[in-house]
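Before I ask anything, here is the structure I am working with.
Note that this complex is displayed minus one protein chain, with the remaining chains in position.
This part shows subunit A:
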Amino acid sequence: MTRTRPWRKALIALFVAVVAFTGYHAVRTVSDAIYWNAHRDEPIERWMTIGYVAHSYHVPPHVLHQALNLPPMPDRRPLGRIARDSGRSMTQIEAKLMYAIVHARPPYPPPGPPPRPFMRPASSTASPAK
């Protein structure tokens, strides 16, 4: 039995590590579930499209198009691409979107109807000031 002792010790250490690992992920699972239930806003990421951000934050997409000075047409580019194409940083894009989102939600009045497609976006009210 003494020959197997080191093995047993190593296995016990491994067992403890696996239990700790499992516990850690169990706690994170619960915290995710709480987060999900509370329906908190997700951080904006590079891969998201304007459509997804609008969908996730429950604001009309045209508000976000206006915020980024994009024409009011469906735009399926991910935000990272929009940032590159327009020479802006992701932080700038995120800030503009967040500003528009906050101002499209209560206590602010609901945003107006979307502008007609192909109309140049006027320097509109939803466009954030610097």
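Heads up, the rule we're going with is that a contact is a pair of C-beta atoms (placed from the backbone, for glycine too) under 8 Å apart; a residue touches a chain by one contact, two chains touch by 3 or more; residues count from 1.
Just so it is clear, contacts and distances are computed from a predicted model.
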Name per UniProt, for the chain absent here [options: "Histidine kinase-, DNA gyrase B-, and HSP90-like ATPase", "Membrane protein DedA with SNARE-associated domain", "Cytochrome c oxidase subunit 1" or "ABC transporter ATP-binding protein"]: "Membrane protein DedA with SNARE-associated domain"
Residues of subunit A (touch criterion as defined above) contacting the omitted chain: 1, 4, 8, 11-12, 14-15, 18-19, 21-22, 25-26, 28-29, 32-33, 35-36, 39-40, 42-43, 45-49, 51-52, 55-58, 76-78, 80-81
